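The complex appears here minus one protein chain, its other protein chains still in place.
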Amino acid sequence: MSYKLENSQRGEKYNTIFSKISPAQRRNRNARSRWRSRLLLGLYLVLMILPIYWLLNMSLQTNSEILGSMTLWPQNLTFDNYIGIFTNSSWYMGYVNSMLYVAMNMLITICVALPAAYAFSRYTFIGDKHLFFWLLTNLMAPPAVFLLPYFQLYYSVGLFDTHIAVALAHCLFNIPLAIWILEGFMSSVPKEIDETAYIDGYSFPRFFVKIFIPMIRSGIGVTLFFLFMFSWVELLLARTLTATDAQPIGMIMTRTSTASGIDWGTLAAAGVLTIIPGILVVYFVRNHIAKGFALGRT
Amino acid sequence: MAEITLKGLAHSYEKTPKGASDYAIRQMDHVWHQGGAYALLGPSGCGKSTLLNIISGLLEPSEGDVLFDGQRVNELPPEERNIAQVFQFPVIYDTMTVFDNLAFPLRNMSTPEYRVKPKVLEVADILELTPLLNRKAKNLTADEKQKVSMGRGLVRDDVTAILFDEPLTVIDPQLKWKLRRKLKEIHERFNITMIYVTHDQLEASTFADKIAVMYEGQVVQFGTPRELFERPAHTFVGYFIGSPGMNFMAVEFRDNQVMFGSQPLPVNEAMERAVADASNSVEITSNNIKLGIRPEFIAISSSPSADSVPIQVTSVQDLGTYSLLTFKLNEQTFKARLPEGHSPVGETAFARFDDAHVALYIDEYLVEAGHE
Amino acid sequence: MSWMVWTMPTAIFFSSIAAMLAGMTIWEILSPTIERKGFLPIATTRGDRLFIGLLSAAFIHLGVIGFTALSIWIALAVSAVWLLVLMRWG
């Protein structure tokens, strides 16, 4: 059998090389499709921002303007709502409380999740897969199931209405999440790195802190972002475990409805202020976030 | 069918390149003839892949033209250039079977199914993929995957050139050899122009009839493997080709002698004149004059002769069929290749450079000593 | 601990789960399990089969309690048999 192709056949095919579309036409077509996707994306972003804009808009208005007429932007710009929040300790302490337990939770979680994720990514041990699955089920456990026992558990150990109580409670879903993300990042670091370090005489703790953690820096950054996110947005547990001393801002916001009606301006301003920490955090990790969102699993 | 000509080609990734260092490809002219098997050899970062992508149309060159059979194709996208490219890491369509992978380019051109099948079977047969045709491409080994991606280039009747971008990087050593032979076989059968990018000189010389050596965005020499070995046109070629590479000595003409530092070098008259001319020439301002000699052409003996120089032997390495001798001359390290059974040498010995194989480099480029 | 309102049945339930886990661990140390493919659609280890067995036992109990008038002991017996079948041939 001969594989040589007929020359005439090849010649005939070869004529297709210069197609009917001119380069200019093609460029136009590409540009048009690019503009179309820009437009769609822009449209989505605008629709997405609109509710947040509305909140911002209201937070800069007086209650009488909010309730009086429909205005697309503040006619009488006022910062009174914000000033009110920042001068009232029961308001701003809500932010301090939220920040405090979120920070504590991030610290505790990352400290215990790092070694555990390392164990999952490097070793097999009895029951490892089942343990991992059990962890993930905690990610899915609806907090509503646990509300009452939580209250009683923390009450009986004397932690009720402390920041650490909320921080510990949020470990329920944050530790599994952290292990899940970190395990993905760690598995993409070749095992040879570990072995080389041991041969070079590094002890495990020294290797872990000096070599391994710097290698998965971006993974840790992304993990912290997720920990922040889920601890910051969760309120059901935080509300149940606190009364006055450690109450999160989300709870304090409900106070805006009084007998004389709802103080819309303050509510909106408080809402805007809950968004700001998120913006800051996402700004800091923006360069790693694209990779990190796949949870190290692409 | 397709003669690929690069005319005044240059490429920079910057929008406004400032100096030569901003260019990935510096101004060059080159012709790849129809049906040739070429290799593009060079260290990483020398612009090989950039050049390949310009030829295939993935990149548009910032200056100059790419001509296919004399027609300018600069703006033509890859899909209209009738070119196939095989990448460093095998690109396969995971979810398809091997058959569908091979048929993919044909189906994209809406080839009728009755013509797709025989073509795919034919290519699968050549590449020895027939038993795998119904397997999911995802589960293949790296070399099988790479064969599939090669096959996708071969199924198209209209392909006039196949470009390979270090295609054997991820293949096991013993399979590399087999695949390379397969490539050679395909080249002979189909008479397709093949350009093969690699940083491995052995790979280049076993595959290609002619090798283009690239260095800092330029093709510094284009020739057969033999030419590259015997007459390196640029010091880089001398250093890069051969193992170990060429030895170089920065020389000057002093006291009516060719001097390597404090060591007078015995060279033939033509060479001496050439070095003298170069030293005195006003054009050569850098004073960059070098003599090059391959380790193969240095003879070592224990006793001095008229045209030898004294050396300090640092080490001798027995490499089976030959020994590699490292020595010092004028504080610089040299390598020499001793044939099997060469008599042992002491710490001090004498080296003689074979006149016919000493080459003169001015500003790193080869100058034929006799022809000036 | 009084707030946990323990009862005898639940204590027995959790003790037996704990005992099962301990037993599986000891069994695993004495003779490590090998993943194999039985009548279940996926390859499983001993631990996987125990988990599948327990989970399906829970649903068997729920089914019997919620939708039949049968005694819970029947559900328990069916579950035990099912667990054994699963461990042996799953």
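As written, the chain order gives the labels A, B and C, with residue 1 at the start of each chain.
Please note the rule applied: a contact is a pair of C-beta atoms (placed from the backbone, for glycine too) under 8 Å apart; a residue touches a chain by one contact, two chains touch by 3 or more.
Note that in this section contacts and distances are computed from a predicted model.
Q: Suppose you had to identify the omitted chain by its UniProt name; would it be "Sugar ABC transporter permease", "Malonate decarboxylase acyl carrier protein", "Cytochrome c oxidase subunit 1" or "NADH-quinone oxidoreductase subunit J"?
A: The chain we cannot see is recorded in UniProt as "Sugar ABC transporter permease".
Q: Just to confirm, in the complete assembly, which displayed chains does the hidden chain contact?
A: Answer for the hidden chain's contacts among shown chains: A, B, C.
Q: Which of these, B:79, B:340 or B:354, touches the one chain of the complex that we don't see?
A: If we include the chain that is not displayed, B:79 is the one touching it.
Q: Using the touch rule from the top, list residues of subunit B that touch the missing partner.
A: 53, 56, 58, 77-79, 83-85, 87-89, 91, 93-96, 104-105, 108-109, 138-145, 149, 152-153, 170
Q: Footprint of the hidden chain on subunit A, which residues?
A: Those residues of subunit A that touch the unshown chain are 37-38, 40-41, 44-45, 47-52, 54-55, 58, 66-67, 70, 72, 108, 111-113, 115-116, 118-126, 128, 131, 133, 135-150, 152-153, 168-169, 171-172, 175-176, 179, 187-188, 190-191, 229, 232-236, 249-250, 253-254, 264, 267-268, 271, 274-275, 277-279, 281-283, 286-287, 289-295, 297-298.
Q: When the complex is taken as a whole, what residues of subunit C touch the one chain not shown?
A: Residues of subunit C in touch with the missing chain: 2-7, 9-10, 13-14, 42, 51, 55, 58-59, 62, 65-67, 72.
As a working rule, only the chains that are shown with their structure count from here on.
Q: Please identify the chain with the largest separation between its CA centroid and the CA centroid of subunit A.
A: Result for the farthest chain: B.
Q: Hey, how far is the Cα centre of subunit A from the one of subunit C, in Å?
A: Using C-alpha averages as centres, the distance is 37 Å.
Q: I'd like to verify one number: the distance from the centre of subunit B to the centre of subunit C, where each centre is the average of its C-alpha atoms, in whole angstrom.
A: Chain centres of subunit B and subunit C, defined by C-alpha means, are spaced 66 Å apart.
Q: What are the residues of subunit A that contact at least two other chains?
A: Residues of subunit A never touch two or more of the other chains.
Q: So in the complex, which bits of subunit C are touching subunit A?
A: 3-4, 24-25, 28-29, 45, 47-48, 51
Q: Provide the residue numbers of subunit A that touch subunit C in the complex, in ascending order.
A: 126-127, 129-130, 149, 152-153, 155-156
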